[in-house]
Structures are given as C-alpha cells and as structure tokens.
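The complex is shown incomplete by one protein chain, all other protein chains being positioned as in the whole.
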Amino acid sequence: MAVDPAPLGPHLRLRLFASLREAAGWGERHWPLAAAEAPTPRQLWQALALPGELLTIRVAINQQFASLDTPLQAGDELAFLPPISGG
Amino acid sequence: MAVDPAPLGPHLRLRLFASLREAAGWGERHWPLAAAEAPTPRQLWQALALPGELLTIRVAINQQFASLDTPLQAGDELAFLPPISGG
Amino acid sequence: MSSPSCRRSVVAEVSQALAASAGDRAPLLRIDLCAQPLLPWQQLQRWQLLLLDRGLIAPAESQFIGRVRPLAGDGSPLTRLELEHYPGMTERQLQSLAHAAAVRHGALAVLVQHRVGHLAPGEAIVLVAVAADRRGPAQRCCQELLEALKHDAPFWKREWRQDGSSDWLAGNTPL
Partner (left out) sequence: MSSPSCRRSVVAEVSQALAASAGDRAPLLRIDLCAQPLLPWQQLQRWQLLLLDRGLIAPAESQFIGRVRPLAGDGSPLTRLELEHYPGMTERQLQSLAHAAAVRHGALAVLVQHRVGHLAPGEAIVLVAVAADRRGPAQRCCQELLEALKHDAPFWKREWRQDGSSDWLAGNTPL
C-alpha cells in the first residue's frame, strides 16, 4: 500500500491500522484542507466511506486518544483504531 | 537448650518456637501421661505456666493446626506457636 | 544495561532523566518494545541490576508474563501470532500508563517489555514487573497496569493458522 505524496498546501495525515487498514485497502494518506476548514474525525469517517461500524472505532489525534468530535487542524495526524488487543 | 530424654511410658512431645521458646527457656520436652489421661492444649498451657497470653497463641497437634480444646493422646506432638510472620 | 533485542523508546529516556532529577519520589520507568524474542528472566535479571545500581532495594516485587497460546480462537493450532502496533503512539501510551499506575500506587519502579512482530506459540508477549515497598501496592500496580496496557495501548493481534488463513482479534481474552 503506497502512501500518497504529501500535498503542498494545508493537509491532514490519515492513518489506519490492522483489520481496518486491510478492509479499507490503505494504511496512510493525506487529506487536503481548505483554509477555514476544521473537519472532525466523525465527518472524515463519513467522507472517506470507511468500512465497518464507527461505534467500535477509537480515534487518536497526534498519537493521543481523542473525541470523534474534535475539530482537526492542518498538520494533524488522525488515526482510526480498530478494537485493541495487546498484552 | 537440651531436650529431656523421652520417658518409657505413655507421653506427649511438647514444642515451643521463636519468642515463646526463648521466654520459656525450653524448646522441646516430654510430658508423661497417666493411663486414662487426655489433657487439652489449654490445660497443658496452664499446667506448664507458660509465659504470655494464650489468646495470641495457635496450637498444632502432630504438625497440623488444632483447637485448644482437642483431647491429646499418648504419642501426640503438641506445639504452641506464637504469632506467625512468614513470607 | 540496554537490550540488543528491545528498542528503547525516546519518551522513556526523557522521562527517566526527569525522574532522576526529581529525586527519590519519581518512579523509575523502563519501557521497551521488542522486535526479537523476549526472554523474561534475562530481562528481569537486568532490571534487578539496574535497580541495585540506583540503590533501590525493593521489599516487594510483582511480575506478570503473558505468552502466546498454542491454539487460535477457533481451537485450531496456531502457527504464529502477529502483533501490529502504532509506532510512536504505542511507546507513548505505555509510558504514560506505566507512569500513571506507578504514581497511583506509589511504586518505586516499573518495567514493561512488549513484543511486536511475529511470535511462535509459547513465546513471551509481555512482561510487566513492579517494585514497591509493600506487597499490596506491587501486586495492585502490576495488575492494573496489565489491564491498562491491554485496553489502552494500541496493539493488534492477528492469529495465523496452518492453512495460511488469519484473523485479527477483536479484543482481549477475558480476565
């Protein structure tokens, strides 16, 4: 799964992991932002038409757990995390 | 602390440990029994005039915890155990 | 003291420097992600030397080791277990969970070693060790930290079976 090149203008970095990455067919991509745009993870989930139930997904913004309704800013890294199974 | 020699007739083996052994000045002795006699640990504690409070003491008969009021038989090993501090 | 098989997180180094400068109270944390087989006794022995080196005598030490089960969730033999993680976030979360648990329980030191990559059945996945002044805090901290990292550190397990098929696990085994 190739990573698309980062756009020159303001953008988000998007990341998927494990089962979600495989179902979506990509693990990392960039999302260009218009100047005043501050989408939430929930809005991006719908815009990307990602597979599965958002209910089972946790999100991380800049590698920290965050709410689905946090407004995102240019430069942010947003990750959708399927159910965790560590340890 | 020398152990007294075992008497020829029916008897109990008595044992004390740790602080109780040191307070009493002996660790092991024998207690002759008359034919029909079956004293309890509580009775022996009093007969021996052992130091300290019986309330804080546990007894073991033949190396198993037992009640203070169990009748003892010839050949039994009775131990008075001060508060335990293991592990 | 560094392990050839385990990658030391930068976050851990920084926090440890802070801990050292903050004096006796700050817990000593050591957190590693390991791409190579994790040998718990070796790691524990190394950790023990590290504690001695810092002058820490821990009257109580509680440890947990988790290993790969021989069977997959569907009961068929497991050939290997794959552990994916989120580089950067996983280390940071382990660090933050370990620090929070150590402070909550007043632990002297916490060690977490967690595998990533491909593991064979029987191999160690995770090692958590907690040194404390009393047995209660050591045990409770170890237990809580294990639950915390199972639920709040981004790891994903995939079971590979003999026929080449695989499944991502959708959660943890019950406590």
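Letters are used for the chains, namely A, B and C, taken in the order the chains are written, and counting of residues starts over at 1 for each.
Rule of thumb we're sticking to: contacts are C-beta pairs under 8 Å (C-beta built on N, C-alpha and C of every residue); 3 or more make two chains touch, one makes a residue touch a chain.
Predicted model, so just to flag it, every value in this text is computed and none were measured.
Remark: the absent chain touches shown chains B, C in the intact complex.
Only one residue in the set C:48, C:79, C:96 or C:166 touches the chain that does not appear here, and it is C:48. In the full complex, the hidden chain is touched by chain B at residues 15, 17-19, 22, 56, 60, 63-65, 79, 81-87. Interface with the hidden chain, as seen from chain C, comprises residues 40-41, 44-45, 48, 52, 57-70, 121-122, 134-136, 138-139, 142-143, 146, 173-175.
We take it that only the chains that are shown with their structure count from here on.
Separating the centre of chain A from that of chain C, both taken as means of CA atoms, is a distance of 27 Å.
In terms of their C-alpha centroids, the spacing between chain A and chain B amounts to 75 Å.
Touching of two or more other chains is recorded for no residue of chain A.
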